[in-house]
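Everything on this sheet refers to the single structure shown next.
One protein chain omitted, others in place.
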Amino acid sequence: MPFSVLGIAGSLRTGSYNRRLLAAAIELSPPELAIAPFQRLSEIPLYDADLEARGLPEPVAALKAAMASADGILIATPEYNHSVPGVLKNAIDWASRPAGHAAYGGKPIGIMGATPGNGATIRAQLALRQALDLDAHLMAAPEVLIARAGERFDHEGRLVDATTRRLLSRFLAAFAGWVARFHG
Amino acid sequence: MPFSVLGIAGSLRTGSYNRRLLAAAIELSPPELAIAPFQRLSEIPLYDADLEARGLPEPVAALKAAMASADGILIATPEYNHSVPGVLKNAIDWASRPAGHAAYGGKPIGIMGATPGNGATIRAQLALRQALDLDAHLMAAPEVLIARAGERFDHEGRLVDATTRRLLSRFLAAFAGWVARFHG
Amino acid sequence: MPFSVLGIAGSLRTGSYNRRLLAAAIELSPPELAIAPFQRLSEIPLYDADLEARGLPEPVAALKAAMASADGILIATPEYNHSVPGVLKNAIDWASRPAGHAAYGGKPIGIMGATPGNGATIRAQLALRQALDLDAHLMAAPEVLIARAGERFDHEGRLVDATTRRLLSRFLAAFAGWVARFHG
Partner (left out) sequence: MPFSVLGIAGSLRTGSYNRRLLAAAIELSPPELAIAPFQRLSEIPLYDADLEARGLPEPVAALKAAMASADGILIATPEYNHSVPGVLKNAIDWASRPAGHAAYGGKPIGIMGATPGNGATIRAQLALRQALDLDAHLMAAPEVLIARAGERFDHEGRLVDATTRRLLSRFLAAFAGWVARFHG
């Protein structure tokens, strides 16, 4: 039985490079990993402790359940303003609650990212690590830092750059090992 | 004429310490500053470039207009997961667009924060600086890093701790000077 | 047989709180851990690739050998200028070489820190994590973030604050588990 991995792409745009990157990870995933994307990020409301106190919004409950039942989590993050998108951080804020009992607590997590420019999500990934380090086990290397994403995907949104595909395959093999380290 | 400052508290909770902190800043503001709070953070939708392409949601347009017309911006941030709340980062993501033309571009910005625990928003403020440094002029010191906020506000939510009030007054005086440096 | 742990205090000052903190960790260490302090930080020269190419300075070779033979590493860091001391980072720079073959590569590492002020080494520990994450396995929690260190050690430099001693004991028990996860 493969390990179940929840995939989260941190952008809502239909043509998002990071959705495509997550799709490529699913395409290239090794037999040890079964990656299923979380499709409802756009339904997660803004975090509000008053709202939380009145009962979890259903999409939030779905996110937390999907995290809790997964063996690992794989995140594809864009970079907005040298940092993690608010959209993605907002979902993490919900999922981290209550303090000390994050839905992703103790889970192995892999992070990758793609940008159209040269920054390669280096700063977004640093920011994301700062947020998740508190509760989860983040794989450190290899890193998937994709710059100039426009040159690496074709018009249908498929990752076609051979070097990047090899890097992604190596990353996924390492991530399978990282997940296995914390399970079984 | 005082400088106009847009105040933003990065939490949606009614009893939020950071809303109270912003209220205290308004109470203690020197004559050089007229601080008006932005009240519509809860109406800002999740950032989505497709949505943006179809026309700015009205609350986003209001946020951007309020920023653009202000002489400075004052942010009171909580800390969620060692970082800036997604809610606040999401508003910044909207306001930063289009790239190179942020609504807060070139503005003097002051940052302060309060938490119930010991972390004092140190990590949230670092994360917020990383996000805003790209486009704005962030005042570095003095810092307003309020730990154990529960001991500093009374039951009506008023900042009553004398040391913190003095610190806040010093911060606001310095911020008035910081705003003046970039205007006039 | 206990796990062998190399302890490094990131300050050269004789009366350093972080040397004292490391001494307290040795005093309170559980039977699973045998912590030996690295005593020669002051002998590590400034990193210079030309110097390295001519042959490792003996104190650097000693540091790398001590790291390589340890089951884990425990670092007590001060905070200088919102970051890790150059003295400590310089030792890491030597030990990290050659790229991909750090002497601490793959090792479990625990980080703690003490400051006389309120900052509690939060920013230094973030900076240290950014530097070490590349090669090592950093324990995330619990954190040892000691503010106002002057109130917690007595005149002989012994950690006497009961709350801090309990925190340190909990941290060390968790660190023993963290080391065990990567060995045996």
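Letters A, B and C mark the chains as written, and numbering starts fresh at 1 in each.
Note that a residue touches a chain if its C-beta (ideal position, glycine included) is under 8 Å from a C-beta of that chain, and two chains touch if they have at least 3 such contacts.
All values derive from a computational prediction rather than experimental measurement.
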Option from C:A34, C:A62, C:A131 or C:A174 whose C-beta touches the chain left out: C:A131
Per the touch definition above, residue among B:N18, B:Q130 or B:T164 touching the missing chain: B:Q130
Among C:F3, C:F38, C:Y80 or C:F153, the residue in touch with the chain that has been omitted: C:Y80
Missing-chain contacts mapped onto chain A: 118-120, 122-123, 126, 145, 147
Residues from chain B at the interface with the omitted partner, ascending: 126, 129-130, 133-138, 140-141
Residues of chain C in contact with the chain not shown: 11-14, 41-42, 44, 46-51, 80-93, 96, 123, 127, 130-135
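Convention: only the chains that are shown with their structure count from here on.
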Where chain B and chain C are represented by their mean Cα positions, the distance between them in whole Å: 36
Length of the line joining the C-alpha centres of chain A and chain B, rounded to whole Å: 28
Centre-of-Cα separation between chain C and chain A, whole angstrom: 31
Multi-chain contact residues (two or more partners), chain A: 130, 133-135
